[in-house]
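Missing here: one protein chain of the complex. Every other protein chain is in place.
The block that comes next holds subunit A.
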């Protein structure tokens, strides 16, 4: 008797399995489940574009409708990855155009996207609906025009913090009059002014428009007319909030805001003048997400705004909020889940607001029971504060503390911040993401290795004393997936000793550490399933094994060494050197 589940039935069951993690498990059960799963997966996520080839992905998931790709390592955000390293979208788009022409959605993060890529998308995918580019670069507004003109069913076009060659605002005018399907438009990172009348017409013929994020060039006056055309918006990113309006215009704008009953998310607010803050009061009670990280609004104007946001779940703000403002958040925003506080001074240290200290975060941890994600830039911190925060909020899932002075100790006791981070990892048992900073010894990492069992991503800078530190992490953190380290004094021993661990992780980044060339060669030889990339813009003429490398990026891959490496990236396959010097490994 055939006990196998008929594939049609299995297919039907699988149609209810949404999460890719679950689908990955499903595909491991047996061959027929693998086959059924792969033929029915619609949403494919590849979190390292070099871990697998585009052809392999297209072959495995022929019914793919949505593809998400991530390219450069996270530290590329902070200019630690030289230009030209890689992360090109073109091979993927080319492969999908050929093998999966029914692709509808493309979400790319930290990748190099050219105008040719955008033109290819426009030409190849007949039912293309969603393009979301986050922290991407390499294209111009001409590429956007190509998308606008050709994708007749476009639903989402979002450019989040991309570096775009801005050739002008014409691209927006290329959306045809027949396009009425727009749900989300985000061009906040562009500089040029778009034609207001075209934007207004686009908005008025898009009844499903739910999210609109304007760029800075859109004036306050223009905002008014746009809001009147789209009162149904759920997410709004304003343009510049600083034009001088006359009384009538102000009251019209106020009226427009009060009509927006669905608004949940507000951002933009560039250059917001204090006298315009009251315009926002009417939407505050409905807001769940508020991004003031580009708004140079200071206390006490902030206070009035925050006291009204009783349903806020996500708050991004600059340190202009000060401890006082965070106290108000603690008492008014009881639903808060995510807090990010960015430094207001461009240089970080000298211009940073000193009226914001660790106390602000402590207040929020006390007052907001649902707080689970924190990003906090602060000049200095104390162990006691972290202990209190950990005690208050054992439910933290993401704790990223950036003490902006490298090696800054606890400013009250002058001790390292070891004990503080110990409290965090000990108490917050579900912590998945952690960034550490300040003065830290190996002890801190022993604690993290011992307690951070659910930790998936860890970022470290200017810390530790020796290889022990790395060893603690690699041997202790069972769930570790991404580790990124800069400017720490170790490398070889711990790396080579824990080489096997690296295959269980997505990637490891180390820059300005003490990793020697010899260790890289050894690792490359020992671990064929890893790509060990040495990224050195100034290599020495001859490379003795003991010479340190500038950066090393190690990631597991099924694709083997990549073919698009620039000259400053070395892998053993590229220039294998004759013999590997014997390296003493304990």
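Assume contacts are C-beta pairs under 8 Å (C-beta built on N, C-alpha and C of every residue); 3 or more make two chains touch, one makes a residue touch a chain; residues count from 1.
Basically, contacts and distances are computed from a predicted model.
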Candidate names "Auxin-responsive protein", "60S ribosomal protein L4B", "Septin" or "Vacuolar protein-sorting-associated protein 36"; UniProt protein name, chain not shown: "Auxin-responsive protein"
Which of A:358, A:405, A:446 or A:533 contacts the chain that the document leaves out: A:405
Listed residues A:98, A:430, A:478 or A:537, member touching the removed chain: A:537
Residue in contact with the excluded chain [from A:439, A:505 or A:534]: A:439
Contact residue for the chain not shown (choose from A:102, A:181, A:232 or A:298): A:298
Where the missing chain touches subunit A, by residue: 75, 77-80, 82-83, 135, 161-163, 167-170, 189, 191-193, 195, 216-217, 219, 240, 242-243, 270-271, 273-274, 293-294, 296-298, 342-351, 353, 377, 380, 402, 404-409, 411, 414-416, 439, 441-442, 459, 461-462, 465-468, 486-487, 489-493, 511-514, 516, 537-538, 540, 544, 546-548, 550, 584
